[in-house]
Every structure is written in structure tokens, then in C-alpha cells.
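Below you'll find the structure, written out as C-alpha cells, and then a few comments.
Here the complex is missing a single protein chain, while all its other protein chains stay put.
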Amino acid sequence: MSRPSSESTVDRDVSTVADELLIPITADVDVVTARQRGRDLAAEAGFSSGDQTVIAAAISEIARNILMYAKRGEIALSVVANGDRQGVIVVARDQGPGIRDVPRAMQDGYSTSGGLGLGLPGARRLMDDFDVVSDAGKGTTVTMKKWRRMNA
Amino acid sequence: MATKGKDVQSPLPDPQAQTESTAALLRELVAHLRQNRTQLREEWARRITRAQLLTAMTEEEIFAEATSVYDNYVEALETGTFEALQAYARNLSERIIPRGVETHEVVGIVLLLRDVLARSLFGKYHEDFDKLNRILDAYEPAANRIANTVAVGFVQERERIIRQQQEAIRELSTPVLQVRERLLILPIIGVIDPQRARQLTEQLLRAIRTNRAKVVVIDITGVAAMDSNVANHLVQTVEASRLLGATVIVTGLSPEIAQTLVTIGVDLSEMATVGDLQGGIEEAERLLGYKVVPLEELTPKA
Partner (left out) sequence: MEVPILKQGHYLIASIQSALTDADLSQLREALIERVGRFRARGVIVDVTALDVMDSFAVRTLRDIAHMARLRGAETVIVGIQPEVAFAMVQLGLTLKGVSTALDLEEGLAFLNVQTQLRIDRGPGRLDRG
């Protein structure tokens, strides 16, 4: 269901190609679901098999983060077109305890739960755009995107 | 055609917010263009030939394409949406680019159509200057947007085709060679950009799997310099190959590249390197010749 491009602003001509897919993350099995749906979406958007794997891995890391730190949250997946490139957008939201020190959490090896803490920096390495907004006590939103040029 | 120095991409008025008169004007305009379809289309085709555009195509072909362009043009004016036109422009471009049609020709013919239609509006409304103005007010932004859409669609399609061709060339120019059973050689020559590096790695990993390679010799004698990104990529390639059970020997490491690797934190004692390709192949054969391979010598310490 695409919106006509005449509704978009003049300069960007961005239009959403598919509806947003919302996946609740409340249990183990949801991590698997999220990454499989992410892979399928990337495939539909024409990403190479290698990139599909990369996107799925990034989603897996972020989804697990939600479970580990916030216990519950959701992941929204969508595909957008921007000029001659297409992208997958992943937004992970939770109302958990939040990350007190975002820059520190983005460093390798940092973890408050005794794990290896590879979630955030690892996912960032995999994706093209990466943004974390977090308020202690209010929750965290991670937005990450991967782009590709349109090939037939 | 009265141009008022407006931005070519001035937004089309949201149909729902349009005043009654503008909507009615567009309807009238579209009706006129449909009614006079045949002669306007012919006039346009004549102008195309006179301007010596689309010389790569025959007259019949020009006429056939002119018909669909005309209809798509009028439809875009009518609906105020441009997706169908965009898709059509891409499709058309895909067909005519291999015929040798160039950008200036595509832009040219669309502008000619715009002119032909504007002239016919002059002809129809020349007695009512006020109405003519209002019709042109409705027509101009739409016509300019259409010209822009078609031109951009053509250019994007052209760029896509060029990229595809470049991709094909790259694939051909970086072969992974199987010289012995279970031994692959990947000679890298020239400048490596991140995209090519990525492609090389994907090709190599697939080849390891297909050929069940146990040893890979990556020869970088032909690589002059490597920035830290590409150097990092080389390290990743070595690590990924190991995950597939293959040992990598890097040959032809220049002192400069060795320095780059050290700078990004690579422990060179952990990477198997040999001076030149010949030496690398010999080492690989030695590794493959053993039935029992002392693993401590191959894999990094745990």
C-alpha cells in the first residue's frame, strides 16, 4: 500500500513501500520471529542474501537486548524508498530501565549483565545508520537502517 | 510557453484542497487533450523528427512510443499522481537505452510534447486571455513535474544499467582460481574499494564451500596500498575463511601494507604470511600434503 508521491515533500520523494510490521518481544521465541520476519522483509526489498543475513543478525542482537534489559518491548520493521535507493528500517522500542551511559554502552565489551555486551556495538557495525535514544527510567529506542541501490 | 521562473519541482496542489475552479480547469484541459489526441500526437511526432531526435528508432517505433507517452502524460495530468508515470518512464528507459537513446533526446521529446500541448491551449483559448492564464496556471506546474519525472526516471535507469555492467566487469576480473584440489588462489590486483572488497570476500567464501578448499592463498602483490578499512576487510576475510575450515596464507605483503595492518591492531604473528605467491603455493601444498596436520602451527592459540 504505497502513498502517492505527491503527498511527500518536494525534495526527498520518500515513500513507504510496505506497511510497518510490528513484532512484540516478550519471550525467547520472539527473537527468532523478529529476525526471520526481518530477513523476509529484506528479501522482499531485494537485498542480497548476504545482506539479509546481516540484517537478521542485527535484529537478533537488538531484540535480545530488549528481553534481557527491559523484559518486553517491540520491534517495528518497514521498507522505504529514497530516490534510487531502498532501505530496511528497524525500530526497537522498550519501556525498560534505559541506558544511563549510551556512549559507553556502544563500546565493545561493556556489559551490565555479565554477558559479552556485544549487542549494540555489534549491531551498529552491521547496519548503515544507527541511532540510540535512551532515558534512564523511561526506556530505549534503537533505530537502525540498511540501504541498497535499486537493481532490477 | 510562459515561464514565470518557478521552481520546476513546485508541488502539485493537493487535489482535495484544490478550489473548484482549478479542478474544473484541469478536467477541461484533460478533456481537450483527449479529444485532440490524434492530431496532437501526430504534431508531436513530426516535431520529434524535425528536431532529429530518437534517430536510433524507426518512425513506426517512435509513433508507438509516442502514443503511450502521450497517454501516460495525460493520465498524470488527470490524476495528479506520478507513480504510474515513474514506472512507465523506467520501463520505457529500460527498452530504449540499449537502442542507444541518450538523455538529451528523452528530455527533448518530453519538452516538445509540453510545447505542443501548450500551443494547442493557446489556439483554443486565445480569445479569452483571462481563461488562458488560468488554464496555464493549472497546466504549467503539472507539465514541469512530468518532464522532471520522466527525465529523472531515465537517468536513474541509465545509472542502474551502468552499475550492473560495472558489477559484471568486476566479477569477471577477480576470479578465484582452483589450481589444486582443495587449494584456492585469489590474486588481487589494483585498487580495492570497499564494494569490491566485499564482493571478493563473498566470492571467495562461496568458492571455499563449492571447492571444499582447505587452504586459500590470497596474493596481494599487485595491491599498491590499502587503507585501514580495506585492511580490516582483509582480516575479516581471513577470519571468515577459517570459520569455513580453510586456512588462509597471505602472500605479497608489502612493508606499507604490513604497517597498515599493525596499525589497525592485527597481530601479524597470527596471520600466516609468505613473501611471494610461489612460496605461498609451496607452503599450501606442504600443508595439504600432510595427513596429520599439527594444528598448533595453523590455528591461532585459544
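A and B label the chains in the order they appear, each numbered from 1.
Quick note on the criterion: a residue touches a chain if its C-beta (ideal position, glycine included) is under 8 Å from a C-beta of that chain, and two chains touch if they have at least 3 such contacts.
What you see is a predicted model, and the numbers here were worked out from it, not measured in a lab.
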Displayed partners of the chain not shown (whole complex): A, B
Chain not shown: contacting residue from B:E239, B:E256 or B:D276: B:E239
Option from A:A56, A:A105 or A:V132 whose C-beta touches the chain left out: A:A56
Chain A residues that touch the omitted chain in the full complex: 28-29, 31-32, 35-36, 39, 49-50, 52-54, 56-57, 60-61, 64, 108, 115-116, 118-119, 121-123, 125-126
In chain B, positions touching the absent partner: 201-202, 205-206, 208-209, 212, 214, 236, 239-246, 291-295, 299-302
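Going forward, only the chains that are shown with their structure count from here on.
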Cα-centroid distance, chain A relative to chain B, in whole angstrom: 25
Touching residues (chain side chain B, partner chain A) in the complex: 7, 9-12, 14, 80-83, 86, 94, 156, 159-160, 163-164, 202
In the complex with chain B, residue positions of chain A that touch it: 2, 4-7, 9-11, 50, 83-84, 149-152
